[in-house]
Structure formats: C-alpha cells, structure tokens
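One protein chain omitted, others in place.
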Amino acid sequence: MKAMGGRLMPWQAWLQSETPSSRRQARLGEAYRTVLAFLGQPSAVAGLAIIVALTLLAVLAPLIAGYRPDAADIAKRLAPPSGGHWLGTDELGRDILARLLYGARTSLGIIALATGVAAPVGLLVGCMAGYAGGWVDTSLMRLTDVCLALPRLILALAFVAALGPGIENAILAIVLVAWPPYARIARADSLALRHSDFIAAARLAGASPARIVLRHIMPLCVGSVVVRVSLDMAGVILIAAGLGFLGLGAQPPLPEWGAMIAAGRKYMLDQWWVAAMPGLAIAATSLGFTLLGDGLRDVLDPRRR
Amino acid sequence: MTAPLLDVADLKVRFGSGARARMVVDGVGFTLGRERLGVVGGSGSGKSLTARAILGLLPPQAAMSAARLVFAGEDLLRADERTRHRLRGRRMALVPQDAKFSLNPLMRIGAQIVETCRAHRPAGRREARDKALALLEAVRLREPQRVFDLYPHEMSGGMAQRAMIAMMLAPDPELLIADEPTSALDASVQAEVMAVLDEQVSRRGMGVIFISHDLDLVAGFCDRVLVMAAGRIVESCAAGALANPQHPATRALLAAHLPAVPA
Partner (left out) sequence: MIELRNVAASFAGRIVVDGVSLSVAAGEALGIVGESGSGKSTTLRVIAGLHQEWRGSVTLAGTAPGRRSVARRVQMVFQDPYGSLHPRHTVDRALAEPLAIHGIADAAARIAGALAAVGLDGSHRFRYPHQLSGGQRQRVAIARALILEPEFLLLDEPTAALDAVLQAEILALLERLRRERRLAYILVSHNLAVVARLCDRIAVMREGRIVEEFATAQLGDSAARHPYTGELLQASRGYRRGDRR
C-alpha cells in the first residue's frame, strides 16, 4: 500500500502520526493500525473475501441471476449442470444458481438480523451482570442459564407451533437462543475489568454505574463478543438451514438454502446437484465466517493491548 | 591471566526492520570474571535486554548481533540451540524481578526445585529432595520443610524471591544474572533478599551481573558498575568511584537517590 520508493502516502502518514492533534485523528489512526494487523493474516483475509463475495452476490442477485428464482419449467426439471443452467435445475425446473443467489439474501438476512439483535442484548446483559454483581448478576445469569438450556431447534419448533411458520418467527427463535453465550463472554470480561484502577478512577470522578458500564466497560468487551459472533455464524447458518429444512423458516416459493436441501433430499442419489449445491453454499459461508472469526480474535484480543 | 567468565563485544539488539527499526541495545561490550558487575540505568536504557540477549531469551521479534559473545570458552554466537539450552540454567542462571510471575503457580515450591535439580543433573528423588531442602535453608527460609510444600501464591514476595534464588542456584551455576531482583519487594524485605544473594554469591564464587535502576543498591553490592543510557554504556567504573560521576546520566541516577532521614 505504499507509494513507489517505499514512502508513505500523505494520508497514511497522517494516520500513523505519533502525535495526533484531534480525537478523530487518534481514533482513525488506531482503526488503521487494527486494519493493518488484520490484513497481515492470510486466513482472515480469505474469510473476509468469502463473506464480501457472498454479500455482493446476494445484493446483486437480480442483476447476475439469469433466471427468476420462481420461474418453473417442468420440461427441464432435474437437469444436470450445463451451459444453460450452470448449477442445474431443481424438481420444478427452476434454475438452482438463481435460487442460490436469491437464497443468499434470505439466509444472510436471517443471520444478520438474528445476530444484530442477539449480540447487543447479550453484550449489555453480560456487562451489567459482571459489573453490578450481587443479585443483579445472579438473576441475569440464571436467566441466561435458562435460555442456554433450551435446545435451539426444539425451541424453534415450539415457537412455530405457537406462532406459525415464517421467517420472522425463525429469527425470533434464533435470537432467543443465541444471546446467552455473548452474555457469558461479556460477563467474564466485565468481571475482570471491574477491579481495574481506571474503573476505580471513573467511580472517583463521580461516574454513575450506567455511565461506567456503557462507556468504560462495554467498549472493552466488544472485541471478545465480535469474535464469538463470527465463530457462531456458522452455527446460526446451520440453525436457519435446519429450520428451513424442517419447513419452519422461509415458506415456499421463497428460496432458502435449508429448504432447498430438504427438497433435494429425495433426488440425492441420481440428481445430487439439487441438494449438494445449497449444501456447498452453506459450507462456504460457514467457512468464511469461521476464518474471519479466527482472524478477528488475533487482532481484537485485549491482551495484545 | 585466566580467561574471563563472560566476554561481550559490540552487542546489538534491534526491534523492527527497515525505516522503523529501533536499536534498543547499541554496541554494548564488557568482560566479567568471578566478580560482581552492576548494570544501572533508567527504564528503556536496554539493561534488561542486554541480559536477555546474553542468555538467548530475547522475544522473537528482536534481532541480535555481536562481535563476540563468549561464556566460559563457549562461543554463544555460533552455538546451536541445544548447547545454549544446556548452558542456560545449568551454568548461567537468571533471577528475574517478580518471582510470583516466574514461578509455576500450579506446582509446589519443593516440586519445582526438585524438578530443576533433576533436569540438569540426573539424581534420585530422595537425593534431589534433600538438596532442595538444603537450598531452602541456605536462602534463610525458616521452616524449610513447611515451605517445601507451599504454592507460590501462599508465600510473601520476599519468600517467593528467595525460593526463586534457591531454584536458580540448584544446578550450581557459574554466572548469575539478577534482573532487578528486589525492585518488586518492600523496602524492609529488600535487605533480607540482598543478604541472601550476598552470602550465596560469596560462598560459591560466582560471577554476577546485577541489573537495577537503583544506583545506591548497586554501589553497595557490586565491585564494578556500568551505567547504561539509550542502549549504550555511558560510564564504567569501580563501585567506590561512583561518588565522582562523569556522565550526566550517572549524575541523574545519583541525584535520584532519596535520603531516608531529612537532612
């Protein structure tokens, strides 16, 4: 990233300045150092590349997919991969590639929404429990234990039985079982930080407990939670796919990877591509998130600081 | 004239590379016989890294070079890792600053000393245990039998540091490098630990490199003193000659000493 001759570009010099002259410069400089550290790890960059590629494909699905995902053509059903249909067609003659691309939107959307709600909730609960201690800690952690004890898929089934199938309920079920691990991680970090001198200094300055938790403790716990979120993604994708497989997630004709595997189950021996393609897509996404999570852990590990 | 115990010339330690390289030790050289050499300097002067470089314990991102690094006739620059490993511990010992961080928190003290005894010289369990108890007594720990079964966290700072010294002396090394051995201890405990070091070093006739930021402490314990600043040796003299410092860094260190009783 350097200009010719190994000298730094002006913006790089600004970011790497040893004496920043504003908070913004300091913050951006720190972010830049973190990004550089991240880019120094090939596996992490590979993971990020996979995720970015998948996201782009999902976003650009309408432009890239040659066919509409619900365009059925019974005459061409169960066709193997060919020039016309790169990944073949499914049991209703729909182009699998198009359904994968549109399915990416659904799947990525589900996991983004689910973790987007679960992670902040877990982070907040964990930080509060860790800092407050006493009955607040006990009651929040028992609540966490209850949610952890619930088996994910069974809970989702229960939800659906109560509220009916659909994406929204699937997301709700995932959120309910995904937040406890984040709470535990955040609580562990928070417990360690609670006795630090800089927290004592904040208390002495008159900061309220809410201020300390939100502005002093939470920023230091985010790193661990982010790492866990990335590593969890693989599991969340599988839950979403599992729900779809059981017919509890997105309802037909909405394309969804899990549902596609379920539908392709009957044809696995002879027309393997109908189930295998969505399976590969799930595997690739899981791999991407896992690599990303591993890379983030090395970069965001608070002990490095 | 006998060969020196340790012969160092033009030792350099560098962190980073290219434009961002920092020379943290910049051309340090000295010889050491069976005497006590003090190395004094502020933080960042490179004194600890010099010791680590001699022992081969630098962090992986550090690069070392030297014109000469010879210990008791063995060329450390050309030695392979196995030789260095053999020398380190058995013939060159390190007493680090904080024993609480350097002792294994999950093993009892006695077990750790026994392990050290047996690692460097094959010995039976009974023999090693007797030697460990003798060492604990030699460092003036009261009730060595009781201390033998304690975990590091159950001991006070002074006790742990003396146990650490006992462990390091187990293989009967010839060179002792003490890296701020009393800096983490209370003033009242420092004297006890220093007395133990004094006695053991005299009795065993070891060569000592005593690293500290406290010029007064070093002057009271060592024969010769090297003053380091910014990776270089800026002054080298006998301990008694420190009353007339030449270099500003030495003067600053001397002036930093606080009198106990107000003048």
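As written, the chain order gives the labels A and B, with residue 1 at the start of each chain.
In this text, contacts are C-beta pairs under 8 Å (C-beta built on N, C-alpha and C of every residue); 3 or more make two chains touch, one makes a residue touch a chain.
Owing to the predicted nature of the structure, the values given are computational and were not obtained by experimental measurement.
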Candidate in contact with the missing chain, chosen from B:106, B:195 or B:238: B:195
Residue of A:12, A:25, A:41 or A:55 in touch with the missing chain, whole complex considered: A:25
Candidates B:128, B:164, B:177 or B:217 - the one touching the absent chain: B:217
Residues in chain B touching the chain absent from view: 42-44, 156-157, 186-192, 194-195, 198, 213-217, 220-221, 252-253, 255-262
On chain A, residues whose C-beta touches the chain left out of the figure: 18-23, 25-27, 30, 196-198, 200-207, 211, 216, 219-220, 302, 305
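Basically, only the chains that are shown with their structure count from here on.
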Gap in Å, rounded to a whole number, between the CA centres of chain B and chain A: 50
